[in-house]
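All protein chains but one are shown at their positions in the complex.
Here the chain labels run A, B and C in written order, and each chain numbers its own residues starting at 1.
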Amino acid sequence: MTEFTTNEMMTVAAARRLKNGAVCFVGIGLPSTAANLARLTHAPDVVLIYESGPIGAKPQVLPLSIGDGDLALNADTVVATPEIFRYWLQGGRINVGFLGAAQIDRHANLNTTVIGPYDRPKTRLPGAGGAPEIAGSAGEILIILRQSKRAFVDRLDFITTVGFLDGGDARERAGLKTKGPVAVITDLGILEPDPVTRELTVTHIHRGVTREQLVAATGWPLKFADTVVETEPPTETELTALRDLNARTAAAHGQDQGSE
Amino acid sequence: MTEFTTNEMMTVAAARRLKNGAVCFVGIGLPSTAANLARLTHAPDVVLIYESGPIGAKPQVLPLSIGDGDLALNADTVVATPEIFRYWLQGGRINVGFLGAAQIDRHANLNTTVIGPYDRPKTRLPGAGGAPEIAGSAGEILIILRQSKRAFVDRLDFITTVGFLDGGDARERAGLKTKGPVAVITDLGILEPDPVTRELTVTHIHRGVTREQLVAATGWPLKFADTVVETEPPTETELTALRDLNARTAAAHGQDQGSE
Amino acid sequence: MAEIVSLREAVAGLIHDGDQVAMEGFTHLIPSAAGHEVARQGRRDLTLVRMTPDLIYDQLIGIGAARKLIFSWGGNPGVGSLHRLREAVETGWPHPLEIEEHSHADLANAYVAGAANLPFAVMRGYIGSDLPKVNPLLKTITCPFTGEVLAAVPSLRPDVTVIHAQKADRRGNVLMWGIVGVQKEAALAAKRTIVTVEEIVDTLEAPPNACILPHWALSAVCVEPGGAFPSYAQGYYDRDNRFYPAWDKIARNRDTFLAWMKRHVLDTANFAEFRRVLAETAAAKEG
Partner (left out) sequence: MAEIVSLREAVAGLIHDGDQVAMEGFTHLIPSAAGHEVARQGRRDLTLVRMTPDLIYDQLIGIGAARKLIFSWGGNPGVGSLHRLREAVETGWPHPLEIEEHSHADLANAYVAGAANLPFAVMRGYIGSDLPKVNPLLKTITCPFTGEVLAAVPSLRPDVTVIHAQKADRRGNVLMWGIVGVQKEAALAAKRTIVTVEEIVDTLEAPPNACILPHWALSAVCVEPGGAFPSYAQGYYDRDNRFYPAWDKIARNRDTFLAWMKRHVLDTANFAEFRRVLAETAAAKEG
């Protein structure tokens, strides 16, 4: 088995969660890398939709922005942004929404708005983007972000995007009919909501990572599932596809974009 | 001066009401003939919009249907029908709506729904089409239809499309902000709403037509303006353009479409 | 996920008695072949939806396939009345037809709301019209910001939408162009969607931002060359303008209509055979 980085493990683990043929609403960055890796490996018929308009995007290299020309040129069709949100997302045609975030809490609520008070923020983050409605309208949600105490916090300063609110059936009671987050894939492992409490619980640990590392990188007392398994390491095929994709991307954009 | 028919006079008189550069929402039949005649004579820059989708249509011959291919091929652009009604008509971008009707009353309300009771109609007419919202959203309305007691009735069985309701300021009180009907052009003359009562009042009589003929063709006690003038007869240019258009149309469609 | 199947299979599997069915088209790309196939398979109790019901709905109403019609303008385009529709409404033959009547702007907005998975649409309309008096579904709603009272209409969510388009690729992605009407919205508003196309091609070669329906948003794609006759398919064939006045004569009389339907539609196997029989009867008439 080839050596691999924690970022590579994270991206591969996230990609595997996308079923072939699924219709996936993709954000730029980690989600886009994972979704395209899925398309280039086990899920050639995955349909990638970017909020800027491309439907069935098949980028040759990873887009740097949500509106890269490559997304349009190789898509099945390109529609206006309002149509993406109205007919395709709210229309109920998206199976999987793929989100990142700056911060997450134990019930998979996400913050991309502010750290600190809203009116006098310590850090002003980019804002909501498409996430609040992706979280409500996509059939299920996959979340991908690196695990750290700064990101996995006990209490969010701001809920930009709904996960399971206070847990239990709070999401359903709020009127949401979609599944919500089904997995949070990090560079250390995979967390899934407990079926009853909906608290994020470790179900997979990546090779070489300890429980202590996971606990130390989490801002709340982290729970582990009864059965925690080691994440299947990246296969040669997966690693090659990911590294080729990243190399093509770096060559095309004239700079090193890293492995995200 | 060449001889001309009453239909030709009606079409020419209606065409003249369209200013060059006006954006006009056109129905099939008499309105379409008049609007295209305007485009081919004094108003080359009139913008014709058909509810099926063409914007800036420049048909070579008169369309037989609201969705003829010729409308699309020579248009500035073709959009979806919902966009026509949402962004262009309701959006407030139409200067003139050109309507026909089966029946009209003295306040220029129109019926294209039923003759007789709605639930047991004597005659079932085609229905509303785009007219109710054209009447509300277009800057002003031109109406073109042949004058007869069957069409110009004392009381409509059904108001499909609003004119001035009961007259006076009833239209404004109903919440409509557009002008409403500014002229009804018939084969006998031109009727315009009285500035105060909004009752349709004869302002022009076509050459060779008598007041008695107009009265006899109207189902209510018809009023005449203080000054009634003879409609300027069709010019040679107008007649030639109209006859050429009708001839081209007949040749293209393989049948005589008459002069409407 | 669209399967490329025969029209017979698509109608058999996807359109059921009692369904709400929208066969859309705005004088261009009318799904005539599909309309005939629904008649041929003897569907009953349909609620037919269309902004501009024309010949195919006249046919379905005349043979008694429809229980209800939701529409905004029903006529023979460029000619006049739909006699079978009129007779159903005026005399209840072959059986009473329930009418739910809207304006074009309303139904266009209702399809948009349906495609957007919303329960209703907001529009500025119907002021001063009697239509809300005879259609209790036309309500009002007050803007929470300005206090303006606007029209609220229920969204359309047909059980099945049927449209005709120019072409599809081998995966079932559909491309249409020209006057596209409300077809995309009607297709996306429906639970199930059937698209008949002029041809299947290897690649669509669509221009940027073309009107495309991806295969995974459709239920079935069927090849029916000429399937929009007597309407037209831009880039393929022109409208048969003679058929519309001819239909006026056929449909004026119950018996003439029923005999025509039996000979041309019910007793033929498919649209190609209909076209062959129609050519024969037309030649016989001229001969």
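Everything below uses one rule, namely that contacts are C-beta pairs under 8 Å (C-beta built on N, C-alpha and C of every residue); 3 or more make two chains touch, one makes a residue touch a chain.
Everything numeric in this text was worked out from a predicted model, so none of it was measured.
Novice: Per the definition of touch given earlier, which of C:29, C:82, C:107 or C:150 contacts the omitted chain?
Specialist: Selected residue, touching the omitted chain: C:150.
Novice: Among B:39, B:86 or B:106, which one is in touch with the chain left out?
Specialist: Touches the omitted chain: B:86.
Novice: For chain A, which positions touch the chain that isn't shown here?
Specialist: The missing chain touches chain A at positions 28, 51-54, 63-69, 71-73, 78, 80-82, 84-86, 89-90, 109, 113, 118, 121-124, 126-133, 135-137, 158-162, 165, 171, 174-176, 253-255.
Novice: At which residues does chain B meet the chain that is not included here?
Specialist: That gives, for chain B, the contact residues 21, 23, 47, 55-56, 72, 76-79, 86-87, 90-93, 137.
Novice: Tell me which stretches of chain C touch the chain missing from the display.
Specialist: 117-120, 122-124, 137, 139-141, 143-146, 148, 150, 152, 154, 177-178, 180, 207-211, 234
Quick note on the criterion: only the chains that are shown with their structure count from here on.
Novice: From the C-alpha centre of chain B to that of chain C, how far is it in Å?
Specialist: Once rounded, the distance between the two centres reads 28 Å.
Novice: Just how far, in Å, is the C-alpha centre of chain C from the one of chain A?
Specialist: Taking the average C-alpha coordinate of chain A and of chain C, the gap between them is 42 Å.
Novice: Suppose each chain is reduced to the average of its Cα coordinates; what separation in Å results between chain A and chain B?
Specialist: Going by mean C-alpha positions, chain A sits 57 Å from chain B.
Novice: What are the residue numbers in chain C that touch two or more other chains?
Specialist: 112, 185
Novice: Where does chain B touch two or more other chains at once, residue-wise?
Specialist: Nothing qualifies.
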